[in-house]
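Only a single protein chain was left out; the remaining protein chains are all shown in position.
So, chain A:
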Amino acid sequence: MQTMPPDLSLKLANAVDGMPAFPKSVEKILQLTRDVNCTPKDIVQVIDKDPVVTVKILKVVNSAYYSLPRQITSVNNAVVYLGFNTIKNLALAIAAIGMMPKHNAADFDVDQYLLHSLSTAGIARKLASQMGDADPMDCFIGGLLHDFGKVVFAQFLPEEFRQALRMSQANKSSLHEALRQTVGVDHALVGAMLVEKWRFAPELIHTISHQYEADQVDTGLFACVFTANQISKQLGFGFGGNPCIHPLPEQVQRRMGGTLEDVIAASDDWSTVFDDAKLFATL
């Protein structure tokens, strides 16, 4: 665990407090979709209460792709028109990325960051469904949020963050090392503070906080998110500010059935994940 002086600790705690809440609707939809007894009505009522998601769903349904005899004006109406399952999956994707910030004070390329996060999320989900011992949706959320600490830095410590970005670019060093020098702690720790505040499961918090102490966690979720992060960087799907690609630690290799190169070679289809990421980045 990294230690930090009390004033930095207080500063970071305030920064984390200043971040927006994790959308309740995402949490709730995730929870409901795991429950076999949940009815379409339950999920529709959750979507209905999230105005941002509702507006985006209506935008999709009323788009030129579906030339409608009449305007679709509510989630219920959209369910009858496009089907419950389609609306549920659409809502989940829209809600999960809805919290990504569009602007920041540091020289941090948010569009590239968003693509990196979304493609890591998509790859982690794909790996989970191939491996079978991790929940694909948890892996998606893990991938989506693994770098969220950088967003906190970009908002609240833009000077130090900008310096770290430059430092790691200049000598091709890992961004987390540079952040430890300029800020005093890295984004893994701050990201973990944030998801803890959002009351995520301990496994997800560990996955985010230990992303640079990879030998310490041995779970399917960790293996999928760690591997997905490296694949996303190796294949250049977006950019989260870190030029370094880390080899898979031994226990991750065991779970993934090979090295990073082996996992990448096992599919010729990574680019479709990136296409999906690009699509959702524009919704």
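We adopt the following convention: a residue touches a chain if its C-beta (ideal position, glycine included) is under 8 Å from a C-beta of that chain, and two chains touch if they have at least 3 such contacts; residues count from 1.
Please note the rule applied: contacts and distances are computed from a predicted model.
Out of "MBL fold metallo-hydrolase", "Dihydroorotase", "Aspartate carbamoyltransferase" or "Formate dehydrogenase subunit gamma", what name does the UniProt record list for the absent chain?
Checked against "MBL fold metallo-hydrolase", "Dihydroorotase", "Aspartate carbamoyltransferase" or "Formate dehydrogenase subunit gamma": the hidden chain maps to "MBL fold metallo-hydrolase".
Determine and list the chain A residues touching the chain excluded from the picture.
Given the touch definition above, chain A has residues 39-41, 44, 60-61, 63-70, 76-77, 79-86, 89-90, 93, 267-269, 272, 275-276, 279-280 touching the missing chain.
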